[in-house]
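First, the structure itself, so that you have it in front of you.
For this depiction, one protein chain was excluded, whereas all remaining protein chains were kept in their positions.
Then we have chain A:
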Amino acid sequence: MALRLPSKVLEHILSFIDSNEDRNSVSLVCKSWFETERKTRKRVFVGNCYAVSPAAVARRFPEMRSLTLKGKPHFADYNLVPDGWGGYACPWVDALAAKSPSLEEIRLKRMVVTDECLEKIAASFKDFKVLVLTSCEGFSTDGIAAIASTCRNLRVLELRECIVEDLGGDWLSYFPKTSTSLVSLDFSCLDSEVKISDLERLVSRSPNLKSLKLNPAVTLDGLVSILSRAPQLTELGTGSFAAELKPEAFSKLSKAFSNCKQLQSLSGLWDVLPEYLPALYSVCPGLISLNLSYATVRMPDLVELLRRCSKLQKLWVMDLIEDKGLEAVATYCKELRELRVFPSEPDLDATNIPVTEQGLVYVSKGCRKLESVLYFCVQFTNAALITIARKRPNLKCFRLCVIEPFAPDYKTNEPLDKGFKAIAEGCKDLRRLSVSGLLSDKAFKYIGKHAKKVRMLSIAFAGDSDLMLHHLLSGCESLKKLEIRDCPFGDTALLENAAKLETMRSLWMSSCFVSFGACKLLSQKMPRLNVEVIDEHPPKTRPESSPVERIYIYRTVAGPRMDTPEFVWTLHKNPEIGVSRLAIK
């Protein structure tokens, strides 16, 4: 009796399954399910571009329309990964140009993208629609011009916090006069001025434009003109918000905003003068997302703005908001889901950080839906952490950065172990956690014991011994990404939990005490891990027991990569060959 589901039926069922986690599970059921699933997957996500080869991905998913790729490890954001480490988009684009010509969407994060690569994308994918580059580098505005001019059906072009060689604002004029398909454009990270008339014309002929993020070179006048042509925008990133204070400028701005009745998300606001903030009041009641993290505006002005934002779900702001401002947020922004408070003085020297643990406590108490927190402050207390955990067991992401390394609970002088225990224990759905302050191995015992759903963990200046690492690797069942810096563990816990590393995407360790010998051993014993030693000094010239500066370990089915620079040592699997740098120039 044939009990197998006919593949047509299975295909139909799978058409309702979008989540890649679910599809991954489906593909493990049996061979025929694997086959049906792979032939129907349209959106492919590769969390580590070195975990698998581009050819293998193209082969497995012939119907792929959208690819998301991530390159460098997260700590690259904080300058811990030297330039030239890797993460090149080119090999992917080359392979896909040949094997997946129907690709429509490419999203890259922390990758090196060249102009040639962008030109290849433009030339190879006939129906290309979406390009999103986040924290990427290596290209110039010429590459962007190529995309703009060639991709006839381009809908989305977003450059998010990229480092771009800015050769001028001409790229904007490369959008053909006939292009009307734009839905989202983000050029906020570019420096050069674009011709405002080009922008006006582009906006006027793009009736589907919903999201527009301008760069700081766009003036208030320019903004007013753009807004009048695109009142349908739902997301807006302003340009520079400073200008001479003329009364007619203010009223024009105010009117322009009040015509944008569908605006839900607001960002940019560089150089915002507090006198211009009232121009935004008309859109506040409809705002769901507000990014004020580049606005050096003082607390009273912030409160005046925020108390009108009753629907706000996402708020990014600088610590200039002060505890008092956060108290106001707790009172007025009852729908808040995500809060990020950035330091206005990101220095160790900073003496005057105007938010304390109290600010976060206010928001935790007042905002019942709060589930994601990123908070920078100078010091914290266990009591505050315990309160936060008690009030907000629904937290999914908790990233606390106590700027002072090794700072204890400043009221009791104890480590913050108890506080993070409460977080790990109380917030059962916690998926992402960053810890800071003075922490002993105990803190990690609690995290290992309770934080069963944590997938990403970031740790700095914490712990006492190998126990800390052992607790995490043996306890955190869902752990996928672990990044640790400046912690005092050595080889033992790493080697004893080697098997765990194959269940994770990656492990980053820098300024710890892991020895070169341990890296070699790990690499030899675990064929499906790439163990990369990132060190300016050749490891061969030092004793095997000496600690190595940075180690990046990740699982892969693609073997050691071929594009390592001089300072990256990929330990060869064959112990006879020893250490080599497999580099093909």
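Assume a residue touches a chain if its C-beta (ideal position, glycine included) is under 8 Å from a C-beta of that chain, and two chains touch if they have at least 3 such contacts; residues count from 1.
As a convention for this text, contacts and distances are computed from a predicted model.
According to UniProt, the chain absent from the figure is "Auxin-responsive protein", selected among "Protein O-mannosyl-transferase 2", "AP-3 complex subunit beta", "Auxin-responsive protein" or "Autophagy protein 5".
Within the complete assembly, A:Phe461 is the residue of A:Tyr362, A:Phe461 or A:Trp569 that touches the hidden chain. Interface note for the absent chain: among A:Glu11, A:Asp486, A:Glu502 or A:Asp563, the touching residue is A:Asp486.
Considering the whole complex, the residue from A:Asp271, A:Glu335 or A:Glu502 that touches the absent chain is A:Asp271. Within the set A:Asp115, A:Glu304, A:Glu496 or A:Asp563, the residue that contacts the chain not displayed is A:Glu496.
Considering A:Leu10, A:Val26, A:Val44 or A:Leu80, the position touching the chain not shown turns out to be A:Leu80 (whole complex). Mapped onto chain A, contacts with the missing chain fall at residues 75, 77-80, 135, 161, 163, 189, 270-271, 293-294, 296, 342-349, 351, 376, 401, 403, 405-406, 441, 458, 460-461, 464-467, 470, 474, 485-493, 495-496, 498-499, 511, 513, 517-518, 521-522, 525, 544.
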